[in-house]
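For this depiction, one protein chain was excluded, whereas all remaining protein chains were kept in their positions.
As written, the chains take the letters A, B and C, and residue 1 is the first residue of each chain.
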Amino acid sequence: MKREVQDAFHRYLLSLADDELVAGYRATEWTGIAPTLEEDVAFSSIGQDEVGHARAYYALLHELTGTMVDYRARQPDEYLHAQLVELACAPRYHADGNHAAGGDWAFALVRQYLYDLFDAERLQALRGSAWEPLAQQVEKMQREEKYHLHHGQLWFDRLALPDEGLAEDKGESRGRLRRALERAWPDALGLFEPVANEALLVRERLVPATAQDLLQRWLDRLHPLSERYRLPFPAERVDGSWNVTVEPRRGGRQGRHTADWTQLWDDMTSVYRLDPTATW
Amino acid sequence: MRAYEVFARFHRGEPLRHLGSVRSVDGEAALEAAVSIYLRRDAFERVWVVERGGVSEMVTDEEREKRRMAETEYRRPSYFTRRLASSGYRAAKLTLE
Amino acid sequence: MRAYEVFARFHRGEPLRHLGSVRSVDGEAALEAAVSIYLRRDAFERVWVVERGGVSEMVTDEEREKRRMAETEYRRPSYFTRRLASSGYRAAKLTLE
Partner (left out) sequence: MSDDDRVEEFKQYVRGGGTIEPTDWMPDEYRQRLLRFVEMHANSEIMGALPERDWILRAPSLKRKLVLTAKIQDEVGHAQLLYRIAEDLGKPREQMFDDLVNGRTKFHNVFHYPTKTWADAGVIGWLVDAAAILSQSALLRTSYGPYARTMKRVCWEEAFHLKQGEDICLTLAGGSELQRSMLQEAINRWWEPLMMFHGPPTPPETDADLAWRIKTKPNDELRQEFLDRYVPQIREMGLTVPDPIVQKDPAAGRWAYSEPDWSKLYAVVSGSGPASAQRLGFRRLSYEEGAWVRNALTGRSLAAA
């Protein structure tokens, strides 16, 4: 593989690994405090799956470059995940007792679902990658992603659709889902920010679909759901394709992130940085 | 929210075994809760959930029957049949000959 | 006539096991049928019957389960092989990326 291609592909794989890593960290923040005990256990498994996928991708990076990437040694701006996955939404415990309130379970569900839908399209496309180790790896992960989507779908049914025979029209939960979606759109569309040299990777068939291709497929799958649940949708149909009606917020793929990420990075690496040479 | 009884088996051919119960809004949610609570650590083949309210039960009170009946010469096992209440275990006793 | 799934156990404390199914008009009749077909009168401690229509089922595929177990072996005690060396402590160099 030519040097320039390998560097571009290395950055692409890193964006995959970091997406899964940070999505997994944010999902597992709800372990122990989710709205119901049953959901606490289910949602924690989803977060653990994502972190497990991140480990698999970091191992692929080793296979590609021959050098073991120690994700912990990187600075915050060397991470290439999309900003959607770094946004904080769980309440935060403080030892002195004034905890940060404002936990938003609606956003946790919406973010996870929008991300899983994106990841499902990305994985499907990567099945056709010319780099065989990646094509095989993604095929294995698709089974878990199917379950994640099913989990999200169940929750939308419960929170957005009125139960037959019950006066409650889910107004409260529908309102929260709507606000969560509107808050998520800019960063959700930011998922589709291409990594540098995407065109080169597509030409080499290492990455079979462009970010724009994935965006259209993602909107194709999201539209029927927004119809079914009568919830917001960030695009309109123009001449046979989708035009987004919300300004995407980009930067993550170039290493630019929010304060939420700096805080999470600081937490995530705090013990490791006490002695990076030690075995932990 | 209703109680659902959970049954599962780990390999084809084995009988499904009762593992416990979950509390959910419907069958599908109960399946998901059953998998995450009871089966997240095992490779399983099949899981059933059934609303507790739909279960009819017949119980012999054998052990304590034996003790109570020891004094009387005529030994008559008594059976209780009932529908299990959907939330807790409030059981009506109906003795069957 | 509807199909009822039958579960039973022979001693207190055991989990109930699925024995098979019967066709009956209601729960009471299904219990009687279950006892006569599957259980001698005084052999069992408890029998449950439930209408097949009330059962929600999930079947997994073996491939996914094998992968799921491989992915989550960090949850098993056997994953931690480091032993407390009897002659004072020496940590095995285990790189945990």
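Odds and ends about this structure:
Just so we're on the same page, a contact is a pair of C-beta atoms (placed from the backbone, for glycine too) under 8 Å apart; a residue touches a chain by one contact, two chains touch by 3 or more.
What you see is a predicted model, and the numbers here were worked out from it, not measured in a lab.
Of the candidate positions A:Y12, A:Y79 or A:W105, contact with the hidden chain is made by A:W105.
Interface with the hidden chain, as seen from subunit C, comprises residues 12-13, 15, 46, 72, 74-77, 79-80, 82, 84, 86, 88-91, 94, 96-97.
On the side of subunit A, touch with the chain left out of the figure occurs at residues 21, 25, 28-29, 31-41, 44-45, 47-48, 51-52, 54-55, 58, 71-72, 91, 93-97, 99, 101-103, 105, 158-159, 163, 166-168, 170, 172-173, 176, 264, 267-268, 270-272, 274-275, 277-280.
Those residues of subunit B that touch the chain absent from the view are 1, 3, 20-23, 25, 36-38, 40-41, 57, 59, 61, 63-64, 67-68, 80, 82, 84, 87-89, 91.
Following the convention adopted for this analysis, only the chains that are shown with their structure count from here on.
Each chain gets a centre from the mean of its Cα atoms; for subunit A and subunit C, those two points are 34 Å apart.
Mean C-alpha positions place subunit A and subunit B at a centre distance of 41 Å. Averaged C-alpha coordinates give centres for subunit B and subunit C that are 13 Å from one another.
Across the assembly, subunit B contributes 28, 35, 40 as residues in contact with two or more other chains. Within the complex formed with subunit C, the residues of subunit A that make contact are 48-49, 52, 55, 58, 68, 70, 140, 143-144, 279-280.
Of all residues in subunit B, those touching subunit A in their complex are 22-25, 28-29, 32-33, 35-37, 40.
Interface residues of subunit C, counted against subunit B in their complex, comprise 5, 7, 12, 15-19, 27-28, 30-31, 34-35, 41-42, 44-51, 54-60, 62, 65-66, 68-69, 72, 75-76.
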